[in-house]
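Written out below as structure tokens is the structure these notes cover.
A single protein chain has been omitted from the complex, and every remaining protein chain is retained in its original position.
Right, chain A next:
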Amino acid sequence: MNKTLEVKELDSVSRREFFKKTASVSAIAATSILVPNTLIADDENIMHHVKWGTTLGHEVNRDPYGVPALYEHNVVRRTSPLMSSAGDMHAAISMTPLADISGIIVPNGLHFTRTHNGVAQVDPNKYRLMIHGLVEKPIVLTLDQLKRYPSESRILVMECPSNSAAEWKGPQFGTLQMVKGMMSCAEWTGVRLKTVLDDLGLKPEAKWMLAEGSDGSEMSRTVPIEKVLDDAMIVWGQNGEALRNEQGYPVRLMLPGWEANLCVKWLKRLEFGDKPWYAKEETSKYTALTASGKAIQHFYANEVNSVITSPCPEKDWTDLQDGDIVEIEGLAWTGHGTIEGVDISFDGGKNWTEANLKGLVLPKAWTRFSYMHKYDGKPLLLQSRAYDDSKNVQPTVNQEKAVVGVEGVYHRNAIITWKVTDMGKVSNVQIRS
């Protein structure tokens, strides 16, 4: 039985109805339904030559920088005025269409982006990076000089600590893209900061690093020296090409696993000091107010987290029939280390079963998980729960809320629930008290 052919005949909802009725009336097990050949119309896409097979295609270099297939034009980042100030889109955020991303690499044009004073357009010829403060040799680098340093590449997740911030008080957005799309994963290339500092001579009293951006918001953040010397990088490459403007072209700081806000874009200056700076984005913002009335500051790593990407509200199960074996797929990530595993629940968190990891399992990167499920048309409350090698387990909404309340804005990693109806529709709900 060829499903593609049937879709021509009936739309997905009516098709499901058809099978439900057939199953109940004739008591045929859904798994063994065979539609008589006479019910299936011949597909004209097979019976006739298609247009692209009978005409000359485009010239090989028509688009010297290639573009996605035109038919994919709806796969785009999306933003919401609700996540900006007064609908102004210079200090705003745009989310990755997670449901349409395959694997663990987000194409550069779909990488989520957050700006505080618009997307700066830096002239690479005028770009300078200054490294100074408590170092023996304060230096200035041009972009070309910086790129002379030996490079390393890492596949790393970049997540805004506000990811899911709209969901603290209850579910608000109806799509995976808007619920969890303030994150992306890419291969980043640059130099380890330690390699640069080995030559500059870090003074022993250097305890903190100020990273400052050159855009209109002059984004700046304070980083403890331990992170600087462990895995911090200065990066200029993103998935094989130069950073996109939205990602801080030509250079951004990369602190693997930590808030994307700390990975300062359009990087201009690194200063080493013995005290923290109390920069604006680590005081007035990016501090998490808890129910105690006090706020968590210097909240570095994004916690262990996961979300099911198929099904999801955008990619539902309305085309499935009872008995279909279907893959439940999702993404897990942690800023604390490496994903060790993911559990899946079908009943809103009462009972759990282990899913399988698939593909590359890398530290501080998206990790895919997979579970083969026999669809039976019953309503579900689908959840995923990730755990990592730093002994972190993703909390329930209640578990997280009990400790930090609902006004913290940042670092939400509570378990996400997709409600699947008996028609295969998927919606964003929360299991909470």
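One rule holds for everything that comes next: a contact is a pair of C-beta atoms (placed from the backbone, for glycine too) under 8 Å apart; a residue touches a chain by one contact, two chains touch by 3 or more; residues count from 1.
Definition applied: contacts and distances are computed from a predicted model.
Enquirer: Can you match the unshown chain of the complex to its UniProt protein name from these: "Urease accessory protein UreG", "Sugar ABC transporter permease", "Membrane c-type cytochrome cy" or "Putrescine-binding periplasmic protein"?
Expert: Going by UniProt, the chain not displayed is called "Membrane c-type cytochrome cy".
Enquirer: For the chain left out of this view, which of A:Glu327, A:Glu407 or A:Asp422 touches it?
Expert: From the options A:Glu327, A:Glu407 or A:Asp422, the contact with the absent chain belongs to A:Glu407.
Enquirer: Out of A:Lys180, A:Arg252 or A:Lys419, which touches the unshown chain?
Expert: A:Lys419
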